[in-house]
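Note that one protein chain of the assembly has been removed; the remaining protein chains are unaltered in position.
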Amino acid sequence: MPAIKIGILTSSDRAAAQVYEDISGKEIIRTMNEFLVSEWIPVYRVVPDEQDLLEKTLIELSDTENCCLIVTTGGTGPALRDVTPEATEAVCEKMLPGFGELMRQVSLQYVPTAILSRQTAGIRKKSLIINLPGKPSAIRQCLDAVFPAVPYCIDLIEGPYLKCNEEVVKVFRPKKK
Amino acid sequence: MPAIKIGILTSSDRAAAQVYEDISGKEIIRTMNEFLVSEWIPVYRVVPDEQDLLEKTLIELSDTENCCLIVTTGGTGPALRDVTPEATEAVCEKMLPGFGELMRQVSLQYVPTAILSRQTAGIRKKSLIINLPGKPSAIRQCLDAVFPAVPYCIDLIEGPYLKCNEEVVKVFRPKKK
Partner (left out) sequence: MPAIKIGILTSSDRAAAQVYEDISGKEIIRTMNEFLVSEWIPVYRVVPDEQDLLEKTLIELSDTENCCLIVTTGGTGPALRDVTPEATEAVCEKMLPGFGELMRQVSLQYVPTAILSRQTAGIRKKSLIINLPGKPSAIRQCLDAVFPAVPYCIDLIEGPYLKCNEEVVKVFRPKKK
């Protein structure tokens, strides 16, 4: 059985220029290690906030690396250089608006500026792509909210079976009809 | 006065091939009979999960059959053959994102995988088109949530006046200014 690969893509001019450390990408890896019982390999990329680079990297993580799940961090705000949702939409065949709705709703419990986030999710081929916020604490809040639906989504797009630590995240898979 | 026609469109490869019975379409008819006091005629179609067939059928139910309301069931998930939202968006002039938002929110009270649903709604000419889930129990939950707004929406697009059983569904029509 091939290894389960998860793409982690940080969109940040400053992290790409190594002006500061990418703690957001590391927070995602830490959370995935907590959530997943299945063995998995992170495929980790840091790129500046450029839509064409983001698109190229998402396509590589999906088509070449065969990541069943790709999570991005950063670039979802209203500023000029925030283009992660645009790159995501450009490479996806199907959008899943429920992810962004739920993540904004959860973040709204903490900060009223959650409505400024343009986070979304979608499917490219056999990859589920999810935009997470840039802030590490918000990353964990969003993953806690949406991850229960992630393994079943990956089943539906014919990806690998993700086994999770039920003490940490309550994954749900409806019974087949 | 011409009869009130409601289109019911089941998107399902297996129901179309008669591998199994379309209980979802029947659940919609049962619910409409409970909700509506006005006389109505169901215009019922079952098609496989093919976007062009779905579009053609939605157009027929709207333009030829003059259904004021068209409800679909099935094909709203993230799987490759789930294309009902795409077909809906392709034939509508206006989208109504509030329907999908509310239906996902209601379904989230039951299953965390509700965020995987891409259900939407929109207007084509004088028809309101609403995507419902495939699962019969979820169909009823969604109709209970959104139907209070449906008769007024049909008023606004110059359709027939729907009279409902107020014991079953609390329809709301704002006072004219």
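A few comments on the model shown:
First chain written, first letter: the chains are A and B, and each begins at residue 1.
One rule holds for everything that comes next: contacts are C-beta pairs under 8 Å (C-beta built on N, C-alpha and C of every residue); 3 or more make two chains touch, one makes a residue touch a chain.
Since the model is a prediction, treat every value here as computed from it, not as a measurement.
Of the listed positions B:34, B:50, B:86 or B:101, the one in contact with the omitted chain in the full complex is B:101.
Although one chain is not drawn, the whole complex shows that of A:30, A:56, A:104 or A:126 it is A:104 that touches it. Touching the missing chain, out of B:71, B:91 or B:149, is residue B:149. Along chain B, the points of touch with the absent chain fall at residues 94-99, 101-102, 123, 128, 146, 148-149, 152-153, 156-157, 170, 172-174, 177. Mapped onto chain A, contacts with the missing chain fall at residues 77-80, 82, 86, 97, 100-101, 104-105, 108, 111-118, 135.
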